[in-house]
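Step one of this worksheet: look at the structure below.
Here the complex is missing one protein chain, while the rest keep their positions.
Per-chain residue numbering starts at 1, and chain names A, B and C are given in the order in which the chains are listed.
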Amino acid sequence: MLTILVPLLVLMILGAVIALESKDLLSGIISLGIIGFALTIIFLLLQAPDLAIVQIIVETLTLVILIAAILKTTREDTTETFGFKKILLWGIGLIAIAAFLLVTVNIFKHLPPFGSPVLRMAQPYIDLGLPMTGAANLVAAIILDFRGYDTLGEATVLFTAVAGTVAVLRSVGRKRA
Amino acid sequence: MRGMTPIVQCISRLMAPSIFLLGVYVVLHGHLTPGGGFAGGVLIAGAFVLLVLAFGSDEWRSRALNWNATVFESLGLFFFWFLAVMGLIEGVPFFVNVIAKANPGHPYRLFSAGIIPLCNAAIGMEVAAGLFFVFMCLAILKMGEKP
Amino acid sequence: MILYTLAIVLFLVGLYGVLVKRNIFKIIIGLAVIEYAVNLLFALIGYRYGGAAPIRTQGMPQDTLFVDPIPQALVLTAIVIGLATTALIAAVAVRIYEKYDTYDVRKIRKLRG
Partner (left out) sequence: MNWLPLFVVVPLGMAFLTPILSKWLKWFPDAAANLATGSAMALSIVALPFAKATTVYFVGGWMPFNGVPIGIHLVLDGLTVLMLLAVNLVAFACTVYSVSYMKHYTDKAKFVTLFLLMVAGLNGVVVSGDLFNVFVFFEITAIACYALVAFGVEAEELEASFKYQVLGGVASSLILLGIALFYWLTGTLNLADGARVLAQKEGNPAVFFIGGLLFTGFGLKGALMPFHAWLPDAHPSAPAPVSAMLSGVVIKVLGVYAICRVFFNVLGVTPALLSVLLVLGVVSMTVGVLLALAQWDFKRLLAYHSISQMGYIVIGIGLGTPLGILGGLFHLVNHTVFKSLLFLNAGALEYATGTRNLKRLGGLNRKMPVTSGTSMIASFSIAGLPPFNGFWSKLVIVLACVQAGHPIIAGWAVLGSILTLASFLKVQRYAFWGELRETWARVREAPAPMCAAMIALAILCLAMGALLIPSVKAAVLDPAVEVLTGGLSYASKALGG
């Protein structure tokens, strides 16, 4: 398990660094795709096929939307420069990351270890999900029955974002007096 | 928006219906297999996006498509909302799976789990129409006069 | 432990992008990376050694060991929310480009104070 997951995670981090540092925005977005698709594989390995399906499709659509936005505008990043300032920023960034990691690693020691979650709320779902809701897919039972209210909210978030996107893309906002 | 070469168009013509069908399958079997309204809905949106990318779309047709997308999106979500409120109308709490309580159906079959497949269908409709709408708006946006 | 640490590293790389980068699209990429990292961490929390995917099939014994389904349901929600925010922010970015003809935040400064 670890032998597959760790290289994938390292790949994701490298993908993130490349996506953020490339001078070409299009290749930056495609590197973002690396992270998303690696995440899909990780979800599969973590026994989460629902997540894997949603992630792979959402990733594809995100890339389509972002690439459409890039093709409308420009793919050049004129702000990237190489020099002393960049090295300085990287240095500060690395130190900050290391400091934050020291804290979090200490915190993680006080949380349940990997592979043995606390099944306080989840145990009833696992035992009784099928008889209580009739859905064989426990994740579907949770998102649409036990926590259906969340899913109404989630669908509303998407609706909000669509309405917002359309509102923002109007060509004229104010009526001229 | 212009379309692409005939090769792309030909392949898309073959692929889009199968993607659409896969999306419908994923939506309807969300309570039995991995997937569900969101995944299936995005797949359906993908089928339409593929067609628009391959064949292009003139302004008049885009406008008609956008209006249809609005209707499907709002209606899908309204249907989901209605399924949730149905409990309140019947006098039981909000979001109770009223159909499954009355008529549980047989587990592992398509027609089981009460409102869950219906919710999935409603979400699928909303997600497909909404995301297609967003894509269309970005695609047909004309970059205006620059200052 | 190492998995959680790497997920946090990914989070911090994204945060670095948001805080340091001066290009609007790089900032959007940074936000996306942050979202991925949080989703990843959340999914890692739900894993259980030897657990099966939380989908019952016919003939499965009642006491089968499953992974925790709640984080999966929550991450599903979070992924869709992430898509929604990304679409909206991309639309705003395109409009900003239309108005200012640049993605450089140092040049996009009508608001000061």
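As a convention for this text, a residue touches a chain if its C-beta (ideal position, glycine included) is under 8 Å from a C-beta of that chain, and two chains touch if they have at least 3 such contacts.
Predicted, not measured: the structure shown is a model, and the values here were computed from it.
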Neighbouring displayed chains - absent chain, whole complex: A, B, C
Contact residue for the chain not shown (choose from C:L6, C:I55 or C:A84): C:A84
Option touching the unshown chain, where B:A16, B:I44, B:L77 or B:V127 are the choices: B:L77
For chain C, residues in touch with the removed chain: 11, 15, 18, 24, 27, 31, 34-35, 38, 41-42, 45, 70-71, 74, 77-78, 81, 84-85, 88-89, 92-93, 95-96, 99-100, 108, 110-111, 113
Hidden partner chain, residues of chain B it touches: 67, 70-71, 73-75, 77-78, 81, 84-85, 87-88, 91-97
Touching residues on chain A - with respect to the absent chain: 103-104, 106-107, 110-112, 117-122, 124-125, 128, 145-150, 152-154, 156-157, 159-161, 163-168, 170-175, 177
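Convention: only the chains that are shown with their structure count from here on.
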Overall pattern in which the protein chains touch one another (line/ring/star/complete/other): complete
More contacts between chains, B-C or A-C: A-C
Chain A and chain B: spacing of chain centres that average the CA atoms, whole Å: 22
Gap in Å, rounded to a whole number, between the CA centres of chain C and chain A: 2
Separation of chain B from chain C, taking each centre as the mean of its C-alpha atoms, in whole Å: 23
Touching two or more other chains - residues of chain A: 49-50, 54, 58, 61, 65, 69, 72-73, 130, 136-137, 139, 143, 151, 158, 161-162, 165, 169
For chain C, residues contacting two or more additional chains: 53, 55, 57, 76, 80, 83, 87, 90-91, 94, 97-98
List of chain C residues in touch with chain B within their complex: 53, 55, 57-58, 76, 80, 83, 87, 90-91, 94, 97-101
Contact set on chain A toward chain C in their complex: 2, 5-6, 9-10, 12-13, 16-17, 19-20, 25, 28-29, 32, 35-36, 39, 42-43, 46-51, 54-55, 58, 61-62, 65-66, 69-70, 72-74, 77-80, 89, 93, 96-97, 100-101, 104-105, 108-109, 113-117, 119, 121-122, 125-127, 129-130, 136-139, 142-143, 147, 150-151, 153-154, 157-158, 160-162, 164-165, 168-169
Chain C residues touching chain A - in the complex, by the definition given at the top: 1-10, 12-14, 16-17, 20-23, 25-26, 28-30, 32-33, 36, 39-40, 43-49, 51-57, 62, 66-77, 79-88, 90-95, 97-98, 102-104, 106
